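Encoded as structure tokens, here's the structure I'll be asking about.
Shown here is a partial selection of chains from the complex, left in place.
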Amino acid sequence: MLVLFTDFGLSGPYTGQVKVVLYRDAPGVPVVDLFADAPAFRPQAAAYLLAAYVTEFPPGTVFLCVVDPGVGTETRQPVVIEADGRWFIGPDNGLFNVVVARAQTARRWVITWRPERLSRTFHGRDLFAPFAARLARGELPEGAGEVLNPSTASDWPDDLPEIIYTDHYGNGMTGLRATILSQGARLKIREHRFSWAETFGAVKPGEGFWYENSNGLAEISVNGDSAVDAYGLLIGDRIEIQD
Amino acid sequence: MLVLFTDFGLSGPYTGQVKVVLYRDAPGVPVVDLFADAPAFRPQAAAYLLAAYVTEFPPGTVFLCVVDPGVGTETRQPVVIEADGRWFIGPDNGLFNVVVARAQTARRWVITWRPERLSRTFHGRDLFAPFAARLARGELPEGAGEVLNPSTASDWPDDLPEIIYTDHYGNGMTGLRATILSQGARLKIREHRFSWAETFGAVKPGEGFWYENSNGLAEISVNGDSAVDAYGLLIGDRIEIQD
């Protein structure tokens, strides 16, 4: 299975152009749009978001990941990461840091292959998609790869006390796994404080709260309304944990 | 064929996560996104919308339907409905009332099966999707089901005099089938009155009107512009029929 985690949007041409390559080079392999609205320009927020979703996919899944403000510059490399049997392809800008940090084992290859036609700004289509299709067909990258030590793979925190994604219902996902918080913890964003509730039905309509969402992240929500609108939540908002 | 009728959005993770389950458990079955922007929090509006679309699908089609503000509470049950040979899976919160009321025959099963992992808030992925995949593979629910009497299935009106959906062109679909209206009928929404026209080209640019849309619903539109913007249409706006 091929999984897309990008900031491309679905309606515009970018996701479609990537799929053309995937269908052509890996016919019959299902392609799933996981996120087409990952946090643009923010590889760190995207990294914590990605890590919350990968564990529900079986080993062998190939993730094509693009949040890539540095595309076309020399400052970042295209890479393949293998982490606990799952494959990740994308820019080496931190996007895979959290997946690696939470893995048991991980390896890394820099992609030196270049296609005949490589645009400056659309490596998703020109470079990552053909390479992802190859992996999805079962071809391994050349060589054994560089073995990574998950525990020292980056100096980022285990969990990120920020809003990392807002969904179309107006919920604000945080970079905090709910398991690191006690149910007595309050999350403070600017002047707003949110207490824990088990789920939407446990608070009054219009009331804000945090809860463990279906992927294990602490999420700021309002029963029957948009927390984004009610509190002006933005990706990047800092969160203070008050025990 | 599997058909998704949800308020999940396509860009965020929810539709993708559901498809992962469907592709895994019902490989090779086409999955169609019919609505990913069904009216959130409004099972009644969604019910009239759904009913306008099902008849173009052949018997055997499996509809996975989620507009489910009560997810995670004890007040609603997960159900399977069979209506005129089509299958519907989702919450028992009224979402299938109109489909049943317009059917010749209908049956209903409460889903008692529970997956190993059932999140509080994402039954679409954890409960409805694996069950929908089973039906799509041809497995029937256990037992004969409860036979429903379409004519007494609910006390909702045959047609709903409200705006039930606004599309991205800015058209406002109503819960009124055009066949119950005469061509002389005017639809009044707050202070605005709309007369019938056959189609867009029959009125002046910028003029508002109602017409029978391609699924048989009376729809409020403006030639070459957005009726939503021009008249501030919102889902739930009441409509008065003036003959």
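By written order: A and B. Residues from 1 in each chain.
Definition applied: a contact is a pair of C-beta atoms (placed from the backbone, for glycine too) under 8 Å apart; a residue touches a chain by one contact, two chains touch by 3 or more.
Everything numeric in this text was worked out from a predicted model, so none of it was measured.
S.K.: Assuming the 2 chains shown are copies of one sequence, what number of copies does the full assembly in this structure comprise?
M.R.: Every protein chain is the same sequence, and the full complex holds 3 of them.
Assume only the chains that are shown with their structure count from here on.
S.K.: For chain A and chain B, let me know how many angstrom lie between their CA-based centres, rounded off.
M.R.: So the centroids are 31 Å from each other.
S.K.: Which of the residues in chain B end up touching chain A in this complex?
M.R.: Those residues of chain B that touch chain A are 7, 9-17, 19-20, 23-24, 27, 40-41, 69-73, 75, 119-122, 125-126.
S.K.: What residues on chain A touch chain B, complex-wise?
M.R.: 1, 3, 9-10, 30, 32-37, 53, 56-57, 167-169, 198-201, 211-215, 224
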